[in-house]
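Removed: one protein chain of the complex. Kept in place: all other protein chains.
Labels run A and B following the written order; every chain starts at residue 1.
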Amino acid sequence: MSLLEVEHLRIWDGGSGAVLVPDSSFRLSQGECLAIVGESGSGKSLTCKALMRLNRPGIRQTGRVALNGVDLTGLSDKEMRPYRGKRMCMIMQNGMRAFDPSRPVGAYLLEALSLHGDWSPSEMVAGLSAAMMSVGLSDPSAVMKRYPHELSGGMLQRTMIALAIVLEPDVIIADEPTTALDAVTQYEVVEQFVALRGRIGSAIVFVSHDLGVVRRIADEVLVMKDGVIVEQGGTDAIFGGASHPYTRYLVSSKEALRSRYLQLMGGTRIAEG
Amino acid sequence: MGLYVLKRVGALAPLLVVISFLTFILNGLSPMDPAEVVLHAQGVPSITEELIAATRAELGMDRPLLARYWDWLLASIQLDFGDSYITGKPVWSLLGPALMNTLKLTIVSSLFIIALSIVLGVLCALREGRWLDLSVRGVSFLLTSMPAYWLAALMVWYFAVKLDLLPTSGMDSANSYVLPVAVIVIGYAGIYFRVVRSSMLSNLNEDYVLYGRACGIPERRLTMHVLRNSLQVAVSVFGLAIPIILGSTVVVENIFAWPGLGTLTVTSILGRDFPIIQAYVLVLAVAFVLFNTGSDVLNAAMNPRLRKEL
């Protein structure tokens, strides 16, 4: 049995009636990394939020989203709460905006942790510190005392990853986690995700429009266009020989960019990122 | 933080000087010679050139402008605004009690306005687009388009005359507060409730709420966090609201014969009693500036982001 099963997910705007995602089905096995790629506005983010039922009230959804065989769409808000954070963890696109601006980051993390386990405060701090060290935040107690605006986007992104490490969820949903970062930080954060897979064995849903990153991290790729899944398959298959023209277009434009880049660099082989 | 407060207070001084100077030269705007006004007011039958000159000298009008400003400023700081042209009493003996009465009205009204707009703003934001939100916004829109004196007249007619529940005017008991406060609150709560609501809504749409929800933080606790962040905006708006309300009780006071600043000012304008008008303008302008600075400081104390930038 798959860890996460999504069947006939349909998302529409309750106000205007516009259908945003008509009918999506996919599944995710234990420890697997599924990348969802597509241009902005293709419904990637909506799909992600629909998994945790986090779309704003005006956006409606039907279909089955099952985690370990439990259909999440049938749960009440109260029953849903333990799934959010403990079983499924989200990593947001913009770290700078993901934390409450008027509280130190540490206070926020501890509040989130205290909801999901019987840890004493000192255990929580110790666990968090260890996790933060492991994602390259060398001074956890200083980070925890800071307000979000005093930290960089990359640091906050790692902080979210650290929280995920402590919570050990079944599924991590990362919604464009590298888009708001500069190239160097982007690389480091992607490496953290790769390491994360090895460390806690969570399955990952990784949303991105950056095919380079996807190729580095994903096992399976799901290509979305205008709310529809146009192609789905193993990473190598998608990058090697995509059948759908849109996928070929995405891949080829990426390839064109890269070969142009290589050409400019004088044909030197650059390590793939 | 200390540095910020110091900076803001430092910036106050030149602003206060400019404002007081403007208020001072406001007197010069008048097309009438103050000496003439005084003589008229004292009922002098035949006003001669010499008499005017003598009165001018008596009022100190023949001295250089800056010297007069300096003296006036020193006196004003000690609450000595001169004597009323009409009654001859010291201005502060009239203005002081009137200010106290208006302050009472303003403070009671402001408390209601703040409480009401926070409660309504939060409720409407949490139920955005539902009937509560729609009806409160519709009603508040209508009420802000309504002239305050018209509303006041209607309420007096209904509650004081028809039902005979409340006094029509004056300031005799706690009951006297009901109608004036109600009119002021109705006029302003609609405006400030929208500030709270929009601030709540923009916060509710922030990523941190989504992340909090994704981390399993209960809605009620999230709402508290959002409220805290929203009120930061609201605090500075409320800080400015108090002097605005202080300045705009004029109409309401007039209708309810409230013995406050507004009534005094209107009488003074009609009687051309310049020292009182001048003192009124100075007191309110200074109050406005002080409240403005105060609310900025308070805001900075609540908002770590601002504190860093400044």
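Some notes on this structure:
The rule is short, and it goes like this: contacts are C-beta pairs under 8 Å (C-beta built on N, C-alpha and C of every residue); 3 or more make two chains touch, one makes a residue touch a chain.
By definition in this document, contacts and distances are computed from a predicted model.
Per UniProt, the protein behind the absent chain is "ABC transmembrane type-1 domain-containing protein"; the candidates were "DNA polymerase-3 subunit epsilon", "NADH-quinone oxidoreductase subunit F", "Stage V sporulation protein D" or "ABC transmembrane type-1 domain-containing protein". Considering B:V181, B:L204, B:L231 or B:V250, the position touching the chain not shown turns out to be B:V250 (whole complex). Touching the missing chain, out of B:V5, B:I191 or B:A301, is residue B:I191. When the full complex is taken into account, the listed residue touching the unshown chain is B:M146, out of B:L103, B:L132 or B:M146. Taking the complete complex into account, B:T265 is the one of B:S76, B:N203 or B:T265 that touches the chain left out. Summarising the interface, chain B meets the missing chain with residues 15, 18-19, 22-23, 26-27, 29-32, 129, 133-134, 137-138, 141-142, 144-150, 153-154, 156-157, 161, 191, 194-195, 197-198, 233, 236-237, 240, 243-244, 247-248, 250-251, 254, 265-266, 268-270, 272, 274, 277, 280-281, 284-285, 288-289, 292.
In this section, only the chains that are shown with their structure count from here on.
Mean C-alpha positions place chain A and chain B at a centre distance of 51 Å. Across the complex, chain B is touched by residues 49, 52, 54, 56, 58, 77, 81-86, 88-90, 92-94, 97-103, 108, 111-112, 115-116, 147, 149-150, 160, 163 of chain A.
Taken in their complex, chain B has these residues touching chain A: 129, 205-208, 210-219, 221, 225, 228-229, 232, 302-305, 308.
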